[in-house]
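A single protein chain has been omitted from the complex, and every remaining protein chain is retained in its original position.
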Amino acid sequence: MEHWFLNIAHWLTSWLVSLGLAPVWAEVILLVGQWTCIVGIITLNVLVLIWLERKVAGFMQQRLGPNRLGPYGFFQTIADTLKLLTKEDIIPSQTDKLIFKIAPMFFIIVSVMLYAVLPMGQDMAVVNLNVGLFYFISVGSLSTICLLMAGWGSNNKWSLLGAMRSVAQMISYEIPLAFSLLGVVMISGSLNLSDIVQAQHNLWFILLQPVAFITFFIAATAELNRGPFDMPEAEQELTAGAFTEYSGMRWALFFLAEYTNLVAVSALAATLFLGGWQGPFLPSWLWIILKTYLIMMVFMWLKWTFPRIRMDHLMSLSWKVLIPISLVNIVLTGAGIEIFRWMGW
Amino acid sequence: MFTTDIYTINIGPQHPSTHGGLHVEALMDGEVVKDAIVHLGYVHRSMEKIAESRTYTQFIPYTSRLDYLATHLPTLGYVQAVEKLMGVEVPERAEYIRVILGELSRIASHMLFVGSLAIDLGATTGLIYCLRDRERIMDMFEMSSGQRLLASYMRIGGVIQDLPEEFFPAVDRFLNDLHGMIEEYNGLITGNEILQARCKGIGILSPEEAIAYGVTGPNLRASGVLYDLRKADPYGIYERFEFEIPTGQHGDCLDRLIVRIKEIEQSGYIIRQALKKMPTGEVRGKVPKLLKPEKGKEVYHRIESAKGELGFYLVSDGTEKPFRVHVRAPSFVNLMILPLISRGGKLQDIIANIATLDPVLGESDR
Amino acid sequence: MYGKGLLKGLGITLKHTFEKDITIQYPEEMPFLQERFRGCLSFDFGKCIACGLCTKACPNNVLSFETVKEEGAKKKKLLNYTIDLQYCLFCNLCVEVCPTNTLYFTHSFELTKFKREDIKIVYHRPPELDLLPEEKETGNLEVQVEMPDITEAEAKRLKQLEAMKTALGKNPQKVLSKVLDTEEDIAIMANLMASDEKKLFKMAELMLGDREKARKIAQAFVNKEKKDRQQEGGE
Partner (left out) sequence: MSITINDGVFIIISGLTIVSALGVVFSRNIIHSALFLVLAFLGVAGIFFELGAGFLGLVQILVYAGAISVLIIFAIMLVMNVEAEKTNLPNPSLKTHLWGACLALLLIITLGTSIWRSELFQVLGPPAVSDAVGLLAELMLGNYVVAFEVAAVLLLLAVVGAIILARGVEEE
């Protein structure tokens, strides 16, 4: 069980080489195969997630949730996707057409790129980058541009307002997000995600860095534009913010990307704070899936309980609360590490 | 040194948070509101003109469609106005039934207010819980009149028919659970720090301004003015009940929410008293089939509706149809302070302000 | 402490997550409807006496019907009855005013139709009603006229009503003497009833039911008529 996927990869490589292919090209084909798998997994995941989100929301609100298609309405999302795919692609006449068209594509590309460094199990990262965590943060910051493009391209005041808000929000929250992760990096002494997972062999970092976990969680919610920080969407105020003018599959791409980001950030949280793929009995890839889904459930729980924060409160929460807290956390972590060293641990 | 441009953003008439066809033209400087202009009339159905071509009895079903969230209250106001015009006596039991259903309507309206405030601020689940509890009131309306939303249960001189047997245990159960419901709203909605941050100090309406603009109802009481027509100018049998009038101190959005939640509780007390005191007997007084009031007689009758002072002004010309009907709609008057309380706030505050003013566009546009 | 309210809210939603759902799956599971539920407005052809009170009571001109008066017949004959349901306010005014409970609300609430013209409900005269009296006497009526919604008691009452009406029509003086005192009044009332079928019907119903009430109303009718006559005389 543990090595299913690795074995498949090995078998594929050796088979390609045995066909007379140069090992380099075999690697390239394998890489393409891995990415295809990742995109497939993401799409599947999103299908499950949207269903799960609606179901969880339904249960919280004492409703049934989707229950028509398939067992427990499981195929509802597939039907929705088919509907969105067949819908007319409406591009309003006054938009900046090029930007309007490519914004959702860029958004989904950036979201998928996040998965390159996530260890999906033991030795199961696509690229075992030694600056993996830094890669995650910097690539994640690119999605602001995509939202800005969507908002500007739509040529709609609501959209632009939503885009401006989300960009301001995401840039502000990148700082506490990165700072809260520094504590983890300091303890493990590496930016490599696999190394960080290894470092949690004995003790999960959520216990060593509870404050960092909370600040990370809040900042991540804001980075993901999820409730209660869903400023760019804000259906009740901005009618849908940056996505107001989008419809059909372009709109669906945005949502696909949002959920892709959700999975990625949840997986990152599981990797950094919940011991990643480590766990007894079950294979490593199953552990990370379980932990990711646990974190995503918490995200959903928050979204369906809280009202939306006001924009200026949101900004002051980042600058006046989260950043000082995470800075203090870094200082204390540094001091703690020194003390432990001094005590000879 | 620097100057910024003011731009216009149109909230509505097609917007999720305007509670119907309301159009607010917001003049913005960045996220700060410089002015908010309210445009009305998108739900205008010429109710007052319709009244002139209907008999006094025939206009009753239309009145429910004014404030459809508190269906019995506008109907009550209208039939009482006609009764005043004709000098009709209403049987005791009918009066008590009217109080019970009227207060239930008030609770239903306020519950929807709490829920819609929650969803306007982004808390979807809060709305669902409020609707869930409101549904029980709707069931009671269905028991009594057969209609859930637009009951038209009141008639000139009483009500259609007596309350059914199953109504009393249902209302009893509801009143027993009412405290738990309010606790839940307080836990999920009022007590939530995010909501408090968004409502506290937002949309402040001073008592002087409120009186000057003619604001009535919970919005006025949230500003600290102790004025409730049920006490100030009792109609029907309201002087027989003991209840408190909750008031706020700051006149901000949070006070408007808290006052309404407290009013739900007070309405519950009134219903309990009414159930206890209710006599048996007729529910429909002696009323001629064709109502022809004296020529030239006019009457103004006002009640405390869920939204504020709801007045009906009737002028008779001696025929079976009224010469003129005017509705003093509290939603309309209350909406007029939206620019006043929104100025200087943020864009998101307009949404909170609209939600806490609790306008029903069917009533304000008529 | 800041954040206590947030945690409390989270607790409330978590509690409800594991509670039983309150919604029902509608087409499979029909909602429970209260006894007085006002669904589709329906009409019972056999009971209608074409008095027209319902059309007058309706605020929105939903109801309309056509009658024909055959030569020699005392009553108008109802040809068809139309309920234009798209304008119905479900206000109960017509049901209240109907003297024979001809109009009633059913519990059917799925009133959506594909075509606009389907919304209008038209009741045509069932052929059973035009059977000759001999056929009726032989008992064909019970076989052919379907009145599933009428209980036996109601049917009995209807028959009595019909009998009373005939009596009032044929011999008003004798019947009216039970409620009116002077000869003059009886004559006026008989005239009134002859000219206005509604009044005839009203009296018939009242005579069957509350005798005291009938007396008062008959007196009121007569007084009004007297007053009117005086006014006419004055002018």
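First chain written, first letter: the chains are A, B and C, and each begins at residue 1.
Everything below uses one rule, namely that contacts are C-beta pairs under 8 Å (C-beta built on N, C-alpha and C of every residue); 3 or more make two chains touch, one makes a residue touch a chain.
Because the structure is predicted, anything quoted here is derived from the model rather than measured.
From the options A:Ile91, A:Leu129, A:Met249 or A:Leu327, the residue with contact to the unseen chain in the full assembly is A:Leu129.
Screening A:Leu85, A:Ile171 or A:Ala335 for touch with the missing chain picks out A:Ile171. Per the touch definition above, the residue from A:Ala26, A:Ile108, A:Leu148 or A:Ala212 contacting the chain not shown is A:Leu148. The hidden chain makes contact, of the residues A:Leu16, A:Leu49, A:Ile137 or A:Met300, with A:Ile137.
With the whole complex as reference, residues 24, 28, 96, 98-99, 129-131, 134-135, 137-139, 141-142, 144-145, 148-149, 152, 160, 164, 167, 171, 174, 191 of chain A touch the missing chain.
Assume only the chains that are shown with their structure count from here on.
Taken as a graph of touching chains, this assembly is fully connected, with contact between every pair of chains.
Should one ask which of A-C and A-B has more C-beta pairs in contact, the pair is A-B.
Centre-to-centre separation of chain B and chain C, using mean CA positions: 34 Å.
Chain A and chain C have Cα centroids separated by 66 Å. Spacing of chain A relative to chain B, judged by their CA centroids, is 45 angstrom. The multi-chain contact residues of chain C, meaning those touching 2 or more other chains, are 6, 9, 12-13, 16, 22. Across the assembly, chain A contributes 60-63, 304-306 as residues in contact with two or more other chains.
The residues of chain C lying in touch with chain A in their complex are 6, 9-10, 12-14, 16-23, 25.
Put simply, chain B touches chain A in their complex at residues 7, 9, 15-17, 31, 118-126, 128-129, 132, 188-189, 192, 194-195, 197-198, 346-349, 351. Note for the complex: chain C touches chain B at residues 2-6, 8-9, 11-13, 16, 22, 33-38, 57-59, 89-93, 96, 105.
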